[in-house]
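In this view, the complex is presented without one of its protein chains, the others remaining in place.
Lettered A and B in written order, each chain numbered from 1.
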Amino acid sequence: MHPAFSVIFLTTLIGAAQGLFLALFTAQSYAAFKLLPEPDAHAFYGQGSLLAVLLLAAGLVASFFHLGHPERAWRAAAMWRTSWLSREVIVLPAFMGVVFLYGLAHWLDWHPLLMTLPGGLPVDPSAILGVAGTVLAFALFLCTAMIYACLKFLSEWHSPLTVINYVLLGGASGFSLAAAFAAVTAPELVSFLAAWAAIITLLGMVSRIASLYRNARLKPKSTLQTAIGIKHPKIVQKTQGFMGGSFNTREFFHGQPVAVLRGVKWFFIIAVFPLPLLLLLSGMQGGAGVLATAFVVQYAGLLAERWFFFAQANHPQNLYYQSIA
Amino acid sequence: MQAANPSPASVQEVKTTTCYMCACRCGIRVHLRDGVVRYIDGNPDHPLNKGVICAKGSSGIMKQYSPARLLKPLKRKAGAERGAGEFEEIEWDEAFATLAERLGKIRATDPKKFALFTGRDQMQALTGMFARQFGTPNYAAHGGFCSVNMAAGMIYTIGGSFWEFGGPDLDRAKLFVMIGTAEDHHSNPLKIALSKFKRDGGRFISINPVRTGYSAIADEWVPIRPGTDGALLLAIIHEIIATGLYDRDFLVKYSNAGQLINANEASDEFGFFVRTEVPTEEACYEPQDKLWWDRNTDRAVVTHSADADPYLLGEFTLKDGTPVKPAFQLLHERVKDYTPEWASQITGIPAETIRRLAYEMGVTARDQKIELPIAWTDSWGVEHDTVTGNPVAFHAMRGLAAHSNGFQTIRAMAILMSLLGTIDRPGGFRHKAPFPRPIPPCARTPNDPRAVQPNRPLDGMALGWPSDPDDLFVNDDGSPVRIDKAFSWEYPLSVHGLMHNAITNAWRGDPYRIDTLLIFMANMAWNSTMNAVEVRKMLNDKDEQGEYKIPFLVVCDAFHSEMTAFADLILPDTTYLERHDVMSMLDRPISEFDGPVDSVRIPVLPVSGDCKPFQEVLIELGTRLKLPAFVTKEGARKFRDYPDFVVNWESEPGSGIGFLAGWRGKGGEKSLRGEPNPNQWEMYQKNNCVFHYELPKSYQYMRNWNKGYLEWSQRNRITRYAEPILIHLYSEVLQRFRGAAQGKGLTRKPPEHLRKRIETYFDPLPFYYDPLEAQVTDKHKYPLAAVTQRPMAMYHSWDSQNAWLRQIHTHNYLYVNATTARQQGIADGDWIWVESQWGKVRCMARHSEAVEPGTVWTWNAIGKAAGAWNLAPDANESQKGFLLNHLISEEIPGAGAAGRVSNSDPITGQAAWYDVRVRITKVGAGVTAPGLQTTSPQFEPMKPYPGMKERSSILAYLGIKAK
Partner (left out) sequence: MTQLALVIDLNVCVGCQACVTSCKEWNTSGSAGPMVDQNPYGADPTGTFFNRVQTFEVGEFPNTETVHFPKSCLHCEDPPCVPVCPTGASYKRKEDGIVLVNYDKCIGCKYCSWACPYGARELDEQQQVMKKCTLCVDRIYDMTMAADDRKPSCVKACPTSARLFGDIHDPESVVSVAIRESGGYPLMPEWGTHPANHYLPRRKTRIKIHEDELERADNPLKVDRQLPRPATSEPTLDDVTTW
């Protein structure tokens, strides 16, 4: 596929935002159970949520660049019964809203006791919003990933690993960001968040490498033989029917030599996993600069990862577009 | 929006006319919305295309609104060089005044200093008449560089030919052999017939170096080396005779197979048929005065004598001691050594395949006979209850024709078709009116230079059909009268002229210099010329006085072609949707097997800009020059315009013969012949622009020898004589030339330097020889044959300027057999050099498994000069596209004047496009630099001319009037 930067930014930015939110609410939950010290809610939860909302908004803006008719984007909510894209379009703003309210609740110190759970755990609006946001964050991961994973023709994507990768890679970058953010706003949470970021990064590495391993061994289901319905081992296209390119040659080909693909792959493998891991571990003690670098490196790596995710996907329609003459 | 419901009827008007996106001439319906073309589709009520349309026809809209159109008369700016494209707009008045003055002077002094050559115009009836009226012999259309071998080879053998004048009857055929077509000639009718043939269970064999288009759907593809078809056909003839698979009855009655030929080498009559008497008049038919050796009485009898049955094989001695042999015996002797094994070496086709092909043809023809319950009477008065058909059909075109051995190859094919008994019979070859015609047809050029006189029409036709050396149009010393040397000893049977040599000859002044060259619709500075690079220089070359060697060059074209850049005067032609045209019986009509058909174009759109149909130009010029056909005795204008001319012109007063055959007579009640009908155009318009005269069934077959048909044809003045037209297995016409070269007889004799050439090639029986270029080429150095084809979406068209079609063929590659390419280290898509001994081209290679290993090929005329056709100078056509023409020479070393001859068939002058031999090499490493990723040669980009529209960078055609 042709990697579109709008979609690359959309998926990586909202992934990081989802991860960041999950990190915020994880910290809040731990704190509620007194497993972590209570940070400065204004700064950490409030501004953290704002940061997440900004990332989501940036992702949303990026997504508009993907549309031929952004002014009609509202229509995209219509087909939620069948379309994961439609579902994403519903879940994303819902998630944004919840994150915003979650941050607002913290910002305004709005903590009226709504109920007390058995065990004496007090429940306030931020907890409710946090749970809702968590559900939505995962739902959004699912929607985003399923947009790709549901396309059975794209075997590289059509796998549970796609969903797992979206969750883990978004989570890793969000937690890395949370760790870096905490280094400034809530130093007491840094090691906790950095540790989780490292763990998720490690898990992400396992699942992403698993998907690379899987994809390297895929046998295309469609062949020229099934594409044109002729049984012969040697079939070569002589002309695709036009010479100056078309939507089919622009949208479904990355147009890069194999060497570029390989370079991008190694870059992202290093930039998303071992490098941030090292930086996270070395920043565990609160080095804001190191942790920020960890996030930036990982995010840059994720941009490459997403580019590669698209580029590697070989659409069966390409069987029909191989030669001009 | 894309409607869920049909849109309301938005088309306001549907007009019928005839397509002209190629030379096929399908009936079309043009759907107009507010006067803008919304849709063009095939006319279901048209006999030619029955409602279908091709890729080009559907793209007519993009031709009509093309930015490449010329919209103003233009003259070269004073001081600007030819080719620089510096023009200024002028009015028609000035254009006409300039032309009338210049041509008037020429006509009053030496009319042959004016030459008129036209492209694929389909208006030869008018252009030929204009030239003749002017008095110049220097006129031809593009046939000489197209397929004259096909016309001449077949017409000199069976009195008819493929395409306009005949074709394969695929309705009834069981076996169809297509040999040597380059995706050309015929478009829609052949496609319609092919698919129907296949669906009806027919077997389709394609013999071609390349498997594309039509060949793709063949049941069997037989790859063959280019230029060797003659060897294959002769070997098949060998096998057909050796196994007795020929149709004896057919040959006996309908060919000269049984006629006795003088076998006394010492005699002046050697090689000629023995005649019972000296013919009394020199008429254009063959009198029945020849002999058979009768099997029943074992003596010579006049042919077709009642109860006689001739020997086809054997040697006999006449009473006077003259040894004689039947023509068939000579053919038998000729093909004796042309065994399949021999042909296999030459063609690359396994001998067993050649045998099988022969058997399939012979057995199908013999065992699957068709008997139609159609009674007819033959020329000897014998009544037949049925028409018999041997269902083996052939089709061939440029692949056979465009070789310097093409005439003899095509003779071999026509003879094979005759041996199988398939001529004008169901399931075989069938004629289309006005064919069959006598062999050769009766039209003759003058045979004397004194036929060209100041202020007088030419005394004869500019083109004709020589039957012996005395018909040649030569000076007393045997040198050519025509600028293209047609009908001279160099190319005696050049029945369509040699347009491809006109510019070179005029530039060189050999045989003489001319003053004005008028080119209509022929891109002689590009794809319609051999050796385009040199020809462009010739067009621009000056003599010592600083005068152009071709002093005045007028080009009439609708588009910004490469040729227009060299013009001194450009006359903007209209498109086909803006003009009246006739597909006349006097030219090349669209007749069907079942009878004559002619058709017209009637404008569906107003003329764009200051365009003017070329016919109007000729009529205006003819009137101003006071050419007799265009003015009254008093010198006054006779015809208002072209439509008026078409209605009222008669070949002579009261002849009733005009350009159109339909709705003649005062009220339109007569067909073929009759008084002018003032409402003729309206009647065509009401009838889908086509006139179809269906012959009675009994006149539809066996027309060479069908008494009823021939007499009908004679009554309607389609022919002068109703004599039977026997098939020339043995060509006495050719023997007359050979005899002259051998110093025999009383006819003119060739000049010494051409004597050997005439003697060699004018063989009365077909034979195989290496194409002339191959004879002067080191085949080890240039191991590959290079040929071109026209892609169907661009076939016979002028459409690189067409926004839709050019997306399909934007540039071209050289197709190379994958194994051949790999041996040269050439990968798919590599840049390569292609070199012949005449030039070199840089282009890209494509591997193919569908081309014979010794052949490379490309789509013709996709490559354009930069900026031409108002394409952007960086358009693919010029930067990645190329012309194979740059590798082809219009002349080769030979026996002609100054050691050169045209690169043409020595008999007909057919341009030998497909003879060129090349080698290919991978371009060195440096070519990866972006500047070198273009084809070579390149030319200075052409500029748009004044008056042309700007080309848009985005096109969203809606078929509505621009607001």
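Annotations for the structure displayed:
To be clear about the criterion, contacts are C-beta pairs under 8 Å (C-beta built on N, C-alpha and C of every residue); 3 or more make two chains touch, one makes a residue touch a chain.
Since this is a predicted model, take the numbers as computed values, not measurements.
Shown as candidates are A:43, A:57, A:151 or A:288; the residue that touches the absent chain is A:151. Within the set B:356, B:549 or B:943, the residue that contacts the chain not displayed is B:356.
On the side of chain B, the interface with the absent chain consists of residues 1-7, 9, 33, 38-42, 44, 49, 51-59, 61, 67-68, 175, 187-188, 191-192, 194-196, 198-199, 201-204, 211-217, 219-221, 223, 243-246, 248, 295, 311-314, 328, 356, 359-360, 363-364, 367, 792-793, 801, 803-808, 810, 817-819, 848-853, 870-872, 874-876, 879, 951-960, using the contact rule stated above.
Although one chain is hidden here, its contacts on chain A can still be listed: residues 1, 66-70, 72-73, 75-79, 82-86, 89, 147, 150-154, 221-222, 224, 226-230, 232, 234-248, 251-252, 315-318, 320-321, 325.
Criterion: only the chains that are shown with their structure count from here on.
Rounded to a whole number, the gap between the C-alpha centres of chain A and chain B is 67 angstrom.
Those residues of chain A that touch chain B in the shared complex are 234, 236, 238, 241-244, 325.
Of all residues in chain B, only 807-813, 815, 846-850, 876 touch chain A in the complex they form.
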